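The complex appears here without one of its protein chains, the remainder shown in place.
This part shows subunit A:
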């Protein structure tokens, strides 16, 4: 039996007392070591979930339990130790004057002793491949590098959950790839539940499970492969279907017997060049 890290119990949320409900009666669970992608178009409530998980917002109805503790005003400081978050804008979350100061910021807030901080700065920067930039100022880094530093500063406090809230949305394609690779390698190495929030279907391919949000409700909870196969329905709720999935669909319609729903170019290629030997 896997250990539950996060549990949403019938959570509803709205901004202010008059506003429309941003989240409507959402319930889901996230387990230890799991990679869950939350996807949805703008305004589907996905970023609100991230802020609720960190105690930046509190739900009006229902409750959120993180590692056995209900999220409320008293528990947020403990919760923030367990749940680390990387935001969208690389510049607006960089607090320190240099890379190492920024990684230290979260630890300083928790009163980690200096020697321990120095050790963890070196370890976490190595984990995201930024060890050569320890003394660099933020304006000399690319967006992708800044986001990697942001991930390092979250890892430095050794959380149980890492949330990436559209952390790649403001990056160029190479920066995006940089982050996804970093995240995948960290998830493979550390005991960490990972939640990636995105509106880009391509980024959910590596996740264990996908939660698809639509106007404040959980629309689907499936594996990436299952999600990719429902092209029409995805388009209806305003998500862009990746090119590979479209191509695979067209090939199928044209009578090419593709065996699985491919998640990336490599899988489709594999499928196509082995096609002849199978038939």
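Here are a few things to note about the model shown:
By definition in this document, a contact is a pair of C-beta atoms (placed from the backbone, for glycine too) under 8 Å apart; a residue touches a chain by one contact, two chains touch by 3 or more; residues count from 1.
The rule is short, and it goes like this: contacts and distances are computed from a predicted model.
The unshown chain of the complex is recorded in UniProt as "Energy-coupling factor transporter transmembrane protein EcfT", chosen from "Energy-coupling factor transporter transmembrane protein EcfT", "Homoserine O-acetyltransferase", "Cytochrome ubiquinol oxidase subunit I" or "NAD-dependent dehydratase".
Among the residues A:44, A:124, A:153 or A:168, only A:153 touches the chain that is left out of the figure. Looking at A:54, A:147, A:168 or A:193, the residue that reaches the missing chain in the full complex is A:54. For the chain missing from the display, the contacting residue among A:108, A:200 or A:221 is A:108, taking the whole complex into account. When the missing chain is restored to the complex, the residue among A:138, A:242 or A:262 that touches it is A:138. Across the entire complex, the residue among A:44, A:100 or A:145 in touch with the chain not shown is A:100. Within the whole complex, the absent chain has one touching residue among A:12, A:89, A:229 or A:264, and that is A:89. One chain is missing from the display, and on subunit A it is touched by residues 54, 56, 77, 80-81, 84-85, 87, 89, 91-98, 100-101, 104-114, 117-118, 121, 137-140, 153-154, 157.
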